[in-house]
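Right, one structure below, let's go through it.
A single protein chain has been omitted from the complex, and every remaining protein chain is retained in its original position.
A and B are the chain letters, set down in written order, and residue numbers restart from 1 in every chain.
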Amino acid sequence: MTGMTAQMIFLAFFGAAAVWFGIVVFRTKSMVRSALALLFSQTAVGLMFLVMQAEFLGVLQIMMMATEMSVMAIFMVMFMMDPGGMGAMDMTHQKRLSLWAGGIGLVAALLVIWLAAWGPAVQEIPGAAQQAADLGRELLGRSMFVFQSAGLTILTAMVAATMVAIAPRKERKE
Amino acid sequence: MTIIWILLAFLVGAYLIAVLESWAVHGRLQPARPAFSALALLGRESLLARTPDRLFFEAGPVLLLVAGLLAVAVIPLAPGLIVTDLATGALFLNAALAYVLVALIMAGWGPNGAYGMIGGWRFLGQFVAYAMLIVMPITAVAMRAESLSTVDIVTSQAALWNIAYQPVGFALFVVAAMGLAWLPPLDLPTAPGDLASGIEAEYTGVRLAVLRLARMTVILALAGATVTFYLGGWLGPWLPAPVWSGLKILLVAGLMVSAGRLVPRVREARYLALSWKLGIPLALTNIFLVGVIALVVPI
C-alpha cells in the first residue's frame, strides 16, 4: 500500500461530502433544507459504495434514499410551525451531553479503526453482474429465512404504523 | 465521441417532442415555435421571488436536467451506441429518475410561492402512486432477460418483443411513466388552469428555459426506457439500428405527450387509489405470469 490511488481520493471526497451534509442537517434552521441535506449525505454514501465497486448496493442506496428523505421533508413541513426556518427557533436540548456523547463515540471508533491490525487488503473482487447474481443466490438460498423475516417485519411495521396513525373512529365522525 | 452523438440525438429529439407537444396543445404544426419561445425565454428577465430559498431555487431545474441526462446514459440506441452499459442499468434508470421528485420538490419549495409549493408537494403524492408501478414492471422485464443491463434486456427480446410477452406490464409502465413526467391527464404539479402552472409559476427567463428543456429530457428518457424495455430497442427489419430506436422513441414520446390530453385530469386521491388498489395487484400478477411463462416456455 503505497501512494494515493484514485479510489482513495474519491473515497475521501465523497466521505467528506457525506459527513459535511450530515453536519448541515443539524446546523440549518430550515427543516426542508435539513431533510434534503440528509438526502445528499445518503447520496454521497451511495457514491462511496460505487467507488468501492459495490454497484448494485450503491445504485439501490441512491434510489431508496431519494424517496425516503423526500417523504421526511414533507413530514417536517406537516409537523413544524416554522418549516422554512424564518423564525430561527431553537429546537435543541442537552447540548453539552450530546456533544460529549457524539465526541466520545467518534474518538472511540477512530481509536479502534486506527489501532486495529486489519491485515492485508483483498484486491480481487467479483464483477458487478457476478455480485448481483451472488447476492440473489445468497438471498434465496442460505439467507432466505433472514430475508423473509425482514420482509415480514416491514409488513408488520406498515400495518402497525397505519393503525397507530389513523384517527380513532369517534374522532372521525365529528 | 459516442457521448456527443447521443447527446446531439437527444437534443434533436427534445426539439421534435417540443414541436409535437405544441401541436397537441394548440392544434397547429409550427416547426419553429420551440426555437422562438426558447429565444424569447432567454431574452426575458429572470425574476427572483421575495425571500426565496435561493439554493433550492437555482438548483431545482439543474438537478432535473442532470437526472434526465443520467437516465439517458443507460438507454441503448444501437449495439455499442450507449453512454455506459452498467450491469445494473435498469435499476440505475430508476435511481436517476427518483431525483426528478427531489428536483421538483426543490423547485417548488425554493421560490417561496404558494402555487409552486403546492405543485411540489402534489408531485410527492403523485410519486407515492406511480413509484411502485415503475419498479414492478421493470422487475418482470429483468426477470425475462435474466439481467439488469439494458443492452441484455434489448437482446432478450429478439424472438418476441416484451409488449406482446407482458402487455399488462407495458400498460402499467406507460401510465406510470406519464405520471413521472407529469404529462396530462396526470399533470398535477403544473396543472394549468388549476394551479396557475404550479412549479413553473415562479420561474421566468433562463431558469424556465432550463426547466422546460429538462422536462423534455425526462420525457425522452422515459420514452427511451419504454422502447428499451418493451418495444425491442433497436431491433427491427430493413432499417439500420439507430434509425429504428429513433423512430420508436419519437413515436412513443409523441403518443405519451398527445394521447392523455383527450382525458380529463385525474384527481390525486383517485390516482392513488387506482394505483394501489388496481395497479399493484396487476403488477404482481404480471410478475407471477412472466415467471411462470419464463419457466415453462423458452422464448
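Convention: a contact is a pair of C-beta atoms (placed from the backbone, for glycine too) under 8 Å apart; a residue touches a chain by one contact, two chains touch by 3 or more.
Here is the rule we use: contacts and distances are computed from a predicted model.
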Looking at UniProt, which of "Insulinase family protein", "YCII-related domain-containing protein", "RNA polymerase sigma factor" or "NADH-quinone oxidoreductase subunit K" names the chain we cannot see?
"NADH-quinone oxidoreductase subunit K"
Missing chain: touched chains present in the view:
A
Which parts of chain A are in contact with the chain that was left out?
1, 5, 7-8, 11-12, 14-16, 18-19, 22-23, 25-26, 31, 34-35, 38, 41-42, 45, 48-49, 52-54, 56-57, 60-61, 64, 68, 71-72, 75-76, 78-80, 91-95, 97-99, 101-103, 105-106, 109-110, 113-114, 118-122, 124-126, 131, 134-135, 137-139, 142-143, 146-147, 150-151, 153-154, 157-158, 160-165, 167, 171
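The working rule: only the chains that are shown with their structure count from here on.
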Express in whole angstrom the distance between the two chain centres, defined as the mean CA positions of chain A and chain B.
27
Residues of chain A that touch chain B when the two form their complex:
30, 32-33, 36, 39, 55-56, 59-60, 62-63, 66-67, 69-71, 73-74, 77, 84, 86, 127-129, 132
Would you mind writing out the residues of chain B in touch with chain A in their complex?
51, 53, 55-56, 86-88, 91-92, 94-95, 98-99, 101-102, 105-106, 109, 112, 121, 124, 127, 131, 147-149
